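A single protein chain has been removed from this complex, and every other one stays in its place.
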Amino acid sequence: MLIIYAIAALGVIGLLFGLFLGVAARFFAVDTDPRVEAVKEELPGANCGACGYAGCANFAEAVVSGEAKVNGCIPGGDETSKAIAGLLGQEVGSSVQPVATVFCIGDSFKTSDKFIYDGVADCEVAGNFLGGFKTCSYGCLGYGNCVKACLFDAIKMGEHGLPVVDTEKCTGCGLCANACPRTIIKMLPRGDSGYLVLCNSHDRGKSVSKACEVGCIACKACVKVCPEEAIVMEDNLAVIDLEKCTDCGKCAEKCPPVTIYRRNAIPTEAQALAYAAEKSAESA
Amino acid sequence: MKATSPYMQDLTRGIIKENPVFIALLGMCPTLGVTAFIVNGVGMGLAATAVLIASNLVISLLRNFIPPQVRIPCFIVIIATFVTIIEMVLQAFQPVLYEALGVFVPLIVVNCIILGRAEAFASKRPVIRSLLDGIGMGIGFTLALFILAAVREILGHGTILGPDPDSAIHLFGANFEPMALFAQPAGAFIALGLLLAIVNLLFKRFNIN
Amino acid sequence: MEKLLSIIFIYIFVENFVLQRFFGICPFLGVSRKMETAIGMSMAVVFVMTIATLVTWLLYNFILVPFNLTYLQIVTFILVIASLVQLVEIVLRKISPTLYQGLGIFLPLITTNCAVMAVALLAVRQEFSLLEAVVFAIAASIGFSLALIIMAGIRERLELAKMPDVLQGSAVTLVTAGILSLAFLGFKGMLTL
Amino acid sequence: MGSAVFKGGVHPDYHKEITATMAVSKMKAPSTVVIPLQQHIGAPCEPLEGIEEGVRVKMGQKIADSSGFVSAPIHASVSGTIKAIGPYNHPLGRPVNAITIESDGQEEWDEKVKPAGNLENLTPDDLRKIIREAGIVGLGGATFPAHVKLSPPPEKKIDYVVINGAECEPYLTADHRVMLENPEEIIFGLKVMIKALGAEKGVIGIEDNKADAIRVMEQAVAGEDNITVAHLHTKYPQGAEKMLIQVTTGRIVPSGGLPLDIGVVNHNVGTAVAITSTIREGKPLIERVVTVTGSGINKPANLLVKVGTLVSEVLDVCGGLKEDTRKLITGGPMMGLAQPNTDIPVIKGTSGILALTDQDVYIAESSPCIRCAKCVEACPVQLLPTSIAQAAEHDLFKKAEKLHAMDCFECGCCSYVCPSKIPLTQLIRIAKAEIAKANKK
Partner (left out) sequence: MDNKMVVSSSPHIRSLESVQSVMIDVLIALFPAALMAVLLFGYKALITMIISVVTAMLVEALWLRKRDIFSDGSAAVTGLLFAMVLPPAPPWWLVVVGVASAIIIGKQVFGGIGYNIFNPALVGRAVVVMSWGGYLVGRVWSQPQPFALTADISAITTATPLGGQEEALAVSLTNLFIGNVAGCLGETSTLALLLGAAWLYYKGHIDLRIPGGFIGVVFIMGAIFGGGFYGGALTTGLFHVLAGGVMLGALFMATDMVTTPVTAKGKLIFGIGCGIITMMIRLWGTLPEGVTFAILLMNAVTPIIDNFTVPQQFGGVKKSA
């Protein structure tokens, strides 16, 4: 008897429940695509927004609807792209995980200041304030907007007043590059080879050399010496095309202010501090 | 990363890397509610583990027979059944523990860990893997409860193996004046909060994602 | 009447569901990030909890008890709550789209809110009358809302704080809840049932 | 009279004693002047036809103008030859087009400079036209073109003219000296304004730390039955438009509104004097009184300086800067602008040149807000500066707008009182800029 009651009670409740759900299913004609959930599972979940969407869930929806590319998730890198592509049965586009690179070596010892800024500690604010306190109006202001933007603890403000990127931690999401009001940080494909002009100044040579010991003075020595024609002048700044660069290093030898470095030999914070110590010893 | 078999991963995932309490922050109610004593905490952990393993197993077995539209209610019924069984078992064989856990025993049914694993794992994976996942998650949950309960019991009562005076061991002697705060609800929150911070710190230190 | 008032006061302040009884911690941690969502969730919880308790109480006392099926309590209660939440969602969508916009998105979260289940179970266990059970549900849900809204206010301020990053988020929220729970202990013993 | 006080405000150290007793002396005309084409709020001016390099101009000759209504023409402040037209440093921080004139030392007036005639015979329209042509702007520092304030829309009836003699900015004494030395001109200027506006009453508000000025002005208004002098408590920002109107007339300028919404127009004492000399002698605005003061100045002074004189030359007259000068400010210390160097011209709005040494300038690291609410108490417009600043810091500009950030007029009281040394005013300024940007879209 008890067993029958039990079955009956559960059965009735189950029936009612099924009924509700039947009605519900009708009302929810637009149910969420299970693939969205699946894609979301594969994403890192940092909600960094590097893909351009409001968050991982949002990106997942966009991927499933075909709006976004499968390799849109930058922090996830190849692994995630492959997994998502597998889920959706798509081909993986070529995605090389980029790395943040600081295009300025004008640390606080090699550049000069116009005045001493006292106010809100923010690169954008300081940069807008009378055109920035640095003599170079393209140089790093050192208030670390990039550091604040990084979700992965991969970028630090060095004692020499320039940001230092931890390439191992960098996921290539590009948030720091977006945060820099002077676009000093650029995203490059990972790698050690190739040479870079580590300057961001589009000023004329004369004012650059007044502002910074190591800025690109637009002398075109590198352009002339490059056998591959990989270097062009863009608005008073030499730019090396990494795809054309054959790693010969002739440009770096010729550069008068020594602005060009191989990617694995970019001046470090320690070198800058040593230089500063030397300089102060000289003047003393 | 070292290549480990998926089975091994299924088992270990829930213990540290995806610990349901410390990392996923699921099942907080029993975690806070029954951890005044180690015995209660572990008892709760084991009860939940039993339900978790059983439901993972059954759901994985039935995964091809349950229509996706009604999968959640089906899962709930399955889980509720096992919870009822566990409740009966506890009542019969562990009346003291059953009393101590109180309403948190039936509340296992709404523990997000169990439904969460059913939904996210068992309903999509084969039986063995689901079983291992259930065991791993169960151990992770029990471990978390054990750690929190240990902190709370040692600080809040100065004992282990309490509250039964026969089995309780006074760690610091009779003159110790325990910090009774940790025996109370407020202490549960604070202890878990600080433990979470410590876990985060350790994860950061050892670079575990 | 006095008992009803006592129930209200006790379950809002003295035996606050979140801070003293540990029910509904997951939504308490999850949706207390913003005041707006906290208020929405609160309203949804008050709504669902009251109805759920009403229905489960009736079911328990008029079906399960007479037929000696109290062991089916867990299964029936969870089914009732789950289906009720869905039903509410459907009904709301139909009759009041504006209310649905405000509450609807929180409804899925309520299914697994153990506070709802706990109220239903406790109402039966404490042998409340129907009226008492409903008042109990309302008081408990207001207590839940109170804790949630206070926490949302605090967390909006904590958002602006610069705490060590290992403490950010749930850790500091739990510690705050702990201190809140301590503060609520001041109401201890103010009324008893 | 004048017992009313506004809420909030601060009491900084005034340091007015440095120059308060120094009579205004006329500074010798410099050999070169640099006259920026933007010296007022509103549309910048363009050089007039025929004004180009190498051309000789006479003193007082109009050299630039704009077709905008909210604008004021610009005149040569010396006679001489135009050396250059192009960008030059400007007190506002960014280079602005300027006309550089090399003086011939003749001080030859332009022939158009002649008295306008008797006040009785001039219509309000005549007055407005004369004042516009003379390039007169508010000399209190805001440099709002004076004729615009004298041209209210016909539906707004103006009955009160308030003259600002509060000079609440610490250090500055330019207005103080003007009141002592030119009381009669102030009254005449006020009468011109009253006539131009068809107003009924005039009131001159003076802070009670300038007792001598109050005495002199009271004597000057003795015969006038519709003009009074209001004694104001000494409190910063007493001279802010809204505060001044509240304490002198008891009227409250509505949020987002203008004084003319409540029938009031407000001008500075210096503006009144400038208007007087235009009506009486036809002189356009080519010179102004500048207080040169502060711990970094060797010989502080109140000087009558020609517009376009370089600050470096003014400083030379005052014995140059002391070695340990760390900060150079045009205007007062509360709302003035810090300058990176001395190579900038004096413009119509330069009420003071302030140099501060190490002992007055300290750069304090700001620490977290301790919510002491001193900024809330100090805010004369009853805002919550700390909340707005915090919102701005976290880019929550919508929230800042809800907290009425746009009502802030940047008096600086909040930053002044903050024990945590948070740059509140700057943060609110950022919020205002962002809100304005968002609302424009």
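As written, the chains take the letters A, B, C and D, and residue 1 is the first residue of each chain.
Going forward, a contact is a pair of C-beta atoms (placed from the backbone, for glycine too) under 8 Å apart; a residue touches a chain by one contact, two chains touch by 3 or more.
This one's a predicted model, so the numbers in the text were calculated from it and none came from an experiment.
Student: For the chain that is not shown, enumerate the shown chains it touches in the whole assembly.
Tutor: If we consider the entire complex, the absent chain touches A, B, C, D.
Student: Check the options D:Ala338, D:Ile353 or D:Ala431 and report the residue that touches the missing chain.
Tutor: D:Ala338
Student: Under the stated touch rule, tell me which residues of chain D contact the chain that is not displayed.
Tutor: Residues 7, 10, 12-13, 170, 242, 252-255, 257, 321, 323-329, 333-342, 354, 356, 360-364, 367-374, 376-377, 380-384, 386-387, 402-404, 407, 410, 412-413, 415-421, 423, 425-426, 429 of chain D touch the chain absent from view.
Student: In the complete complex, the non-displayed chain touches which residues of chain B?
Tutor: 177-182, 184, 186-187, 190, 193-194, 197
Student: By the contact definition given up top, give the residues of chain A that touch the hidden chain.
Tutor: 113-120, 129-130, 133
By our rule, only the chains that are shown with their structure count from here on.
Student: Between chain A and chain B, what's the gap in Å when you average each chain's C-alpha atoms?
Tutor: 40
Student: Where the centres are mean C-alpha positions, what is the separation of chain A from chain C, in Å?
Tutor: 44
Student: By the touch rule stated above, which residues of chain A touch at least two different other chains?
Tutor: 14, 17, 21
Student: In chain D, what residues contact two or more other chains?
Tutor: In chain D, 393 touch at least two other chains.
Student: Show me the residue ranges of chain D that touch chain C in the complex, using the header's touch definition.
Tutor: Residues of chain D touching chain C: 368, 390, 393-394.
Student: Which residues, counting only chain B, touch chain C once they are in their complex?
Tutor: 25-30, 32-33, 72-73, 76-77, 80-81, 83-84, 87-88, 103, 106-107, 109-112, 115, 181, 184-194, 196-198, 200-201, 204
Student: Within the complex, which stretch of chain A touches chain C?
Tutor: Touching chain C from chain A are residues 2, 5-6, 9-10, 13-14, 16-17, 20-21, 23-24, 27.
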